[in-house]
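For this view, one protein chain was removed and the others were kept in their places.
On to chain A.
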Amino acid sequence: MIGDTPAPSPLHALEGHGLVKTFGDFRAVDGIDIAVPAGSIYGVLGPNGAGKTTLLRTLLGIIDPDEGHRTLLGDPAPLRQARSVGYLPEERGLYPSMKAADAIAFMGALRGLPLRLGRERARALLTDHGMGASIDQPIRQLSKGMAQTVQLFGTIVHEPRLIVLDEPFSGLDAINQGKLETLIRDQARRGVTILFSTHVIAHAERLCERIAIVAGGRIRFEGSVGEARDRLRPQVRLRTRASDGPWRRVLPAETLAEDGAWHFDMPDEGIEPLLRALLDGQAGIESLSIERPGLHDAFVSIAGAAAARQMEEKAEETAA
């Protein structure tokens, strides 16, 4: 089944083409094409019910798609590469009676790591991350955050080439979220491919080289964070002493006046003609700022405002 010979490093750690997964009448994944470059940090963003988890489970081979095909580390049978993969599911699961180090070693053993080596690494991981006192503690005695950390260590203990994390920041406090970001970056520096789903846009913006925005079972955008942001024009915010004059004619038609300032998208011809007109018309420029849109704005534009609101609400719930 699972070969001992590692598959040759492909250009893409994960690929899916024409993936469709239906539950009854509900198309959770509706014709998705995705390619996760090897060695990258790749984020899948989307609101609840967008199809993120189903997409990840399909790519990992936990479930088979109704249509389409996928490759994991170049292998069309994902489970054959299980030893090279670490997976943290959205619904965390550990045996409550197992000791923390044993739980990590067990998860490594499932993916081919010898149990003794797994225990050694588990002890090292727990000690290095300030959880040395919990090594021999049963999972049921750990806090939720600590148990989640144990499961995360179980995901990486066998030193996989690909790590898939489904909503990894969910349920973590701000400090642990920061630690997780560091851990993800460390793994990426070692050449590990990281694919994670999230509803917290800020994490994706900070971590990801490439993202896919999923909504309604389809990928609405795929590319780098910069490319997503570039889909929107930079926002210009102008404050003038004069409120009217001939210079008003050069402002774009969709300009909004808010809080005593003008707001508008960067014109096609750039900012220079506008500046010239403002100076010539003696508008009296008090302040002028050009802001590049954030990933959140790009997400709103791509997935829709309703989806963005839903994600914000979920992020607030998580933070609370």
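The definition used in the following text is that a residue touches a chain if its C-beta (ideal position, glycine included) is under 8 Å from a C-beta of that chain, and two chains touch if they have at least 3 such contacts; residues count from 1.
In the analysis below, contacts and distances are computed from a predicted model.
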item: Protein name as given in UniProt for the chain not displayed, "Alpha-ketoacid dehydrogenase subunit beta", "ABC-2 type transporter transmembrane domain-containing protein", "Phosphate transport system permease protein PstA" or "TonB-dependent receptor"; value: "ABC-2 type transporter transmembrane domain-containing protein"
item: Residue in contact with the excluded chain [from A:L79, A:I135, A:A202 or A:V250]; value: A:L79
item: Which of A:L19, A:L73, A:L94 or A:I219 contacts the chain that the document leaves out; value: A:L94
item: Absent-chain interface as seen on chain A, which is shown; value: 1-2, 22-24, 26, 28, 48-55, 57, 60-64, 66, 79, 82, 85, 87, 89-98, 106-107, 109-112, 115, 154, 217
